[in-house]
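What follows is a short report on a single structure.
Here the complex is missing one protein chain, while the rest keep their positions.
Right, chain A next:
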Amino acid sequence: MSQRQVLQGRLGRGPGPGPGQRGWGWGWGWGSGAGARPLTRRSPADPALPPAVFEQYQRARSQFAQAVADFAARPQSIDTLRSAGVVCLLRPLLLDVVPSIRQTAALALGRLADYDVELAEAVVKAGILPQLICSLPEENRYYKKAAAFVLRAIAKHSPQLAQAIVQSGALGMLVICLEDFDPGVKEGASWAFGYIARHNPELSQAVVDAGAVPLLVLCIQEPEIALKRIAASTLSDISKHSPELAQTVVAAGAIAYLAQMIPNPDAKLKRQVLSALSQIAKHSVDLAELVVEAEIFPVVLTCLKDSDEYVKKNGATLIREIAKHTPELSQLIVNSGGVAAVIDCIGSCRGTVRLPGIMTLGYVAAHSENLSMAVIVSKGIPPLCVCLIEEHEDHIKAAAAWALGQIGRHTAEHARHVAVANVLPTLLDIFVDTCSSEDLKVKAKKALKNILQKCTYLPALEPLLHEAPPSIMKYIIGQYSKVLPHDSKARRLFVTTGGLKKVQEIQAEPGSLLQEYINTINNCYPEEIVRYYSPGYSEMLLERVENYQPVL
């Protein structure tokens, strides 16, 4: 008797009869307990034993799932989990009877896969993906969210993992999630799509083929800000790879909605929207014109004054992508005052954020001399000079040098404006500097060459004459040889500032272009002056003094 009682006690026959007061979570679990076989011999007086075993098991499973989920949120415990082989343990829980255990298990797997590439690969190898997605359409929204989280955590690491996800047929399920009513589910699904489409054009194409783009455009119109952000970022990732993908996104009518969201006060949303529009506009003239027709000017210019750095950067990127295609688009930007806004933006930022703005100015100025003059008139040169001097990164300096070259290369007037701003010595310093990278040196040299070939403003050329290396010297001398024959005051200045002396000291190969220029310059002056300044003249005079026989 006592043994039986003890055994019964061990079964955990709890206090309180009846299922009603046990709490809600066991509502589903109860049904399975009804047919339990009691472990002890049932006496006729006893009612059927409560199926405490099943209750315990369920509790244990749910506790395990929750504990793993909690631990997986902490990076330091993930290694322990990994070595315990937690992925294989979580796999059967995904098919558990109780929905909440399924959700927690999916959440735990998602957190594990999120942490590390190897865990993500382990999750894929354990064959979890088919189980995850097989029952997805009938599940509730928490499970769908957790499943979308798992998929995106796996897809973000590498293209191969993303490919594995696509091959397991998850895209169709994700589309079903995108059609769901709950905004959280839609957000999870579009995030997963974004991470898949990010890697390469083939995966993007797979996302598009699954029919996600119209649904994403619908998501953009939803009122929830987080959903809008994610949908915009996914559209940006899809359209960045190729013109055809961008065309698909445009055909779904995305541009109008994206353009409407530009004035939205949320900074992160603006970042994504501007990035999406610039990825669309960058591929071809037609796409850029479509973006412009959505009347983004002058609203986009307010983004250039935003307090968030990345909003400014993305806004400048959008303007750059539009400006680079044709002179007409650049003209449009100039006419709407975009150049002024970009110049102010460059002046107010520091670092990589400035780069798209600098390139915009370069592209606008490169198209034609009128546009270049417009850039000059909008006071574009001083910020570019400041960039050249202040910035530490070589690629930003290279971009600034290139932009200045584009501005100054059209006519003498442009070159004069550039030279007056004291840009040429800075460019020369950069060119000569040993710690500049190759790319920077090449760009600085090209810019110098372009500007010098048109520059007739001699006071700016003069300091360069004394410091320039031979490769630059020929352009400088060439310019002098063009100007000096016609201008007498310049000739006088040339002599008094010591330029003629410097020219005599240059040794050029006879017959080369440099020699011709030097000859032209020498022909502008009388014989005596030229001889006077030629090197070694004083020795020659002294020699004559020595050899002179005085007439007594």
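Everything that follows uses one rule, which is that contacts are C-beta pairs under 8 Å (C-beta built on N, C-alpha and C of every residue); 3 or more make two chains touch, one makes a residue touch a chain; residues count from 1.
Following the convention adopted for this analysis, contacts and distances are computed from a predicted model.
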{"item": "Chain excluded from display, named as in UniProt, from \"Spermatosis associated 17\", \"LLGL scribble cell polarity complex component 1\", \"Ubiquitin carboxyl-terminal hydrolase\" or \"Pleckstrin homology domain-containing family J member 1\"", "value": "\"Spermatosis associated 17\""}
{"item": "Given A:N370, A:S471, A:S488 or A:Q507, the one touching the chain that is not displayed", "value": "A:N370"}
{"item": "Absent-chain contact - pick from A:Q56, A:N335 or A:S488", "value": "A:N335"}
{"item": "Among A:Q205, A:Q260 or A:T302, residue touching the chain not depicted", "value": "A:T302"}
{"item": "Identified contact with the non-displayed chain, of A:A226, A:L332, A:V432 or A:V530", "value": "A:A226"}
{"item": "Sole residue of A:E187, A:E321 or A:E391 that reaches the chain not shown, by the stated touch rule", "value": "A:E187"}
{"item": "Positions on chain A contacted by the hidden chain, ascending", "value": "23-25, 27, 66, 69-70, 73, 99-100, 103-104, 107, 110-111, 137-138, 142, 145-146, 149, 182-184, 187-188, 191, 226, 230, 298, 301-302, 304-307, 334-341, 344, 370, 373-374, 377-378"}
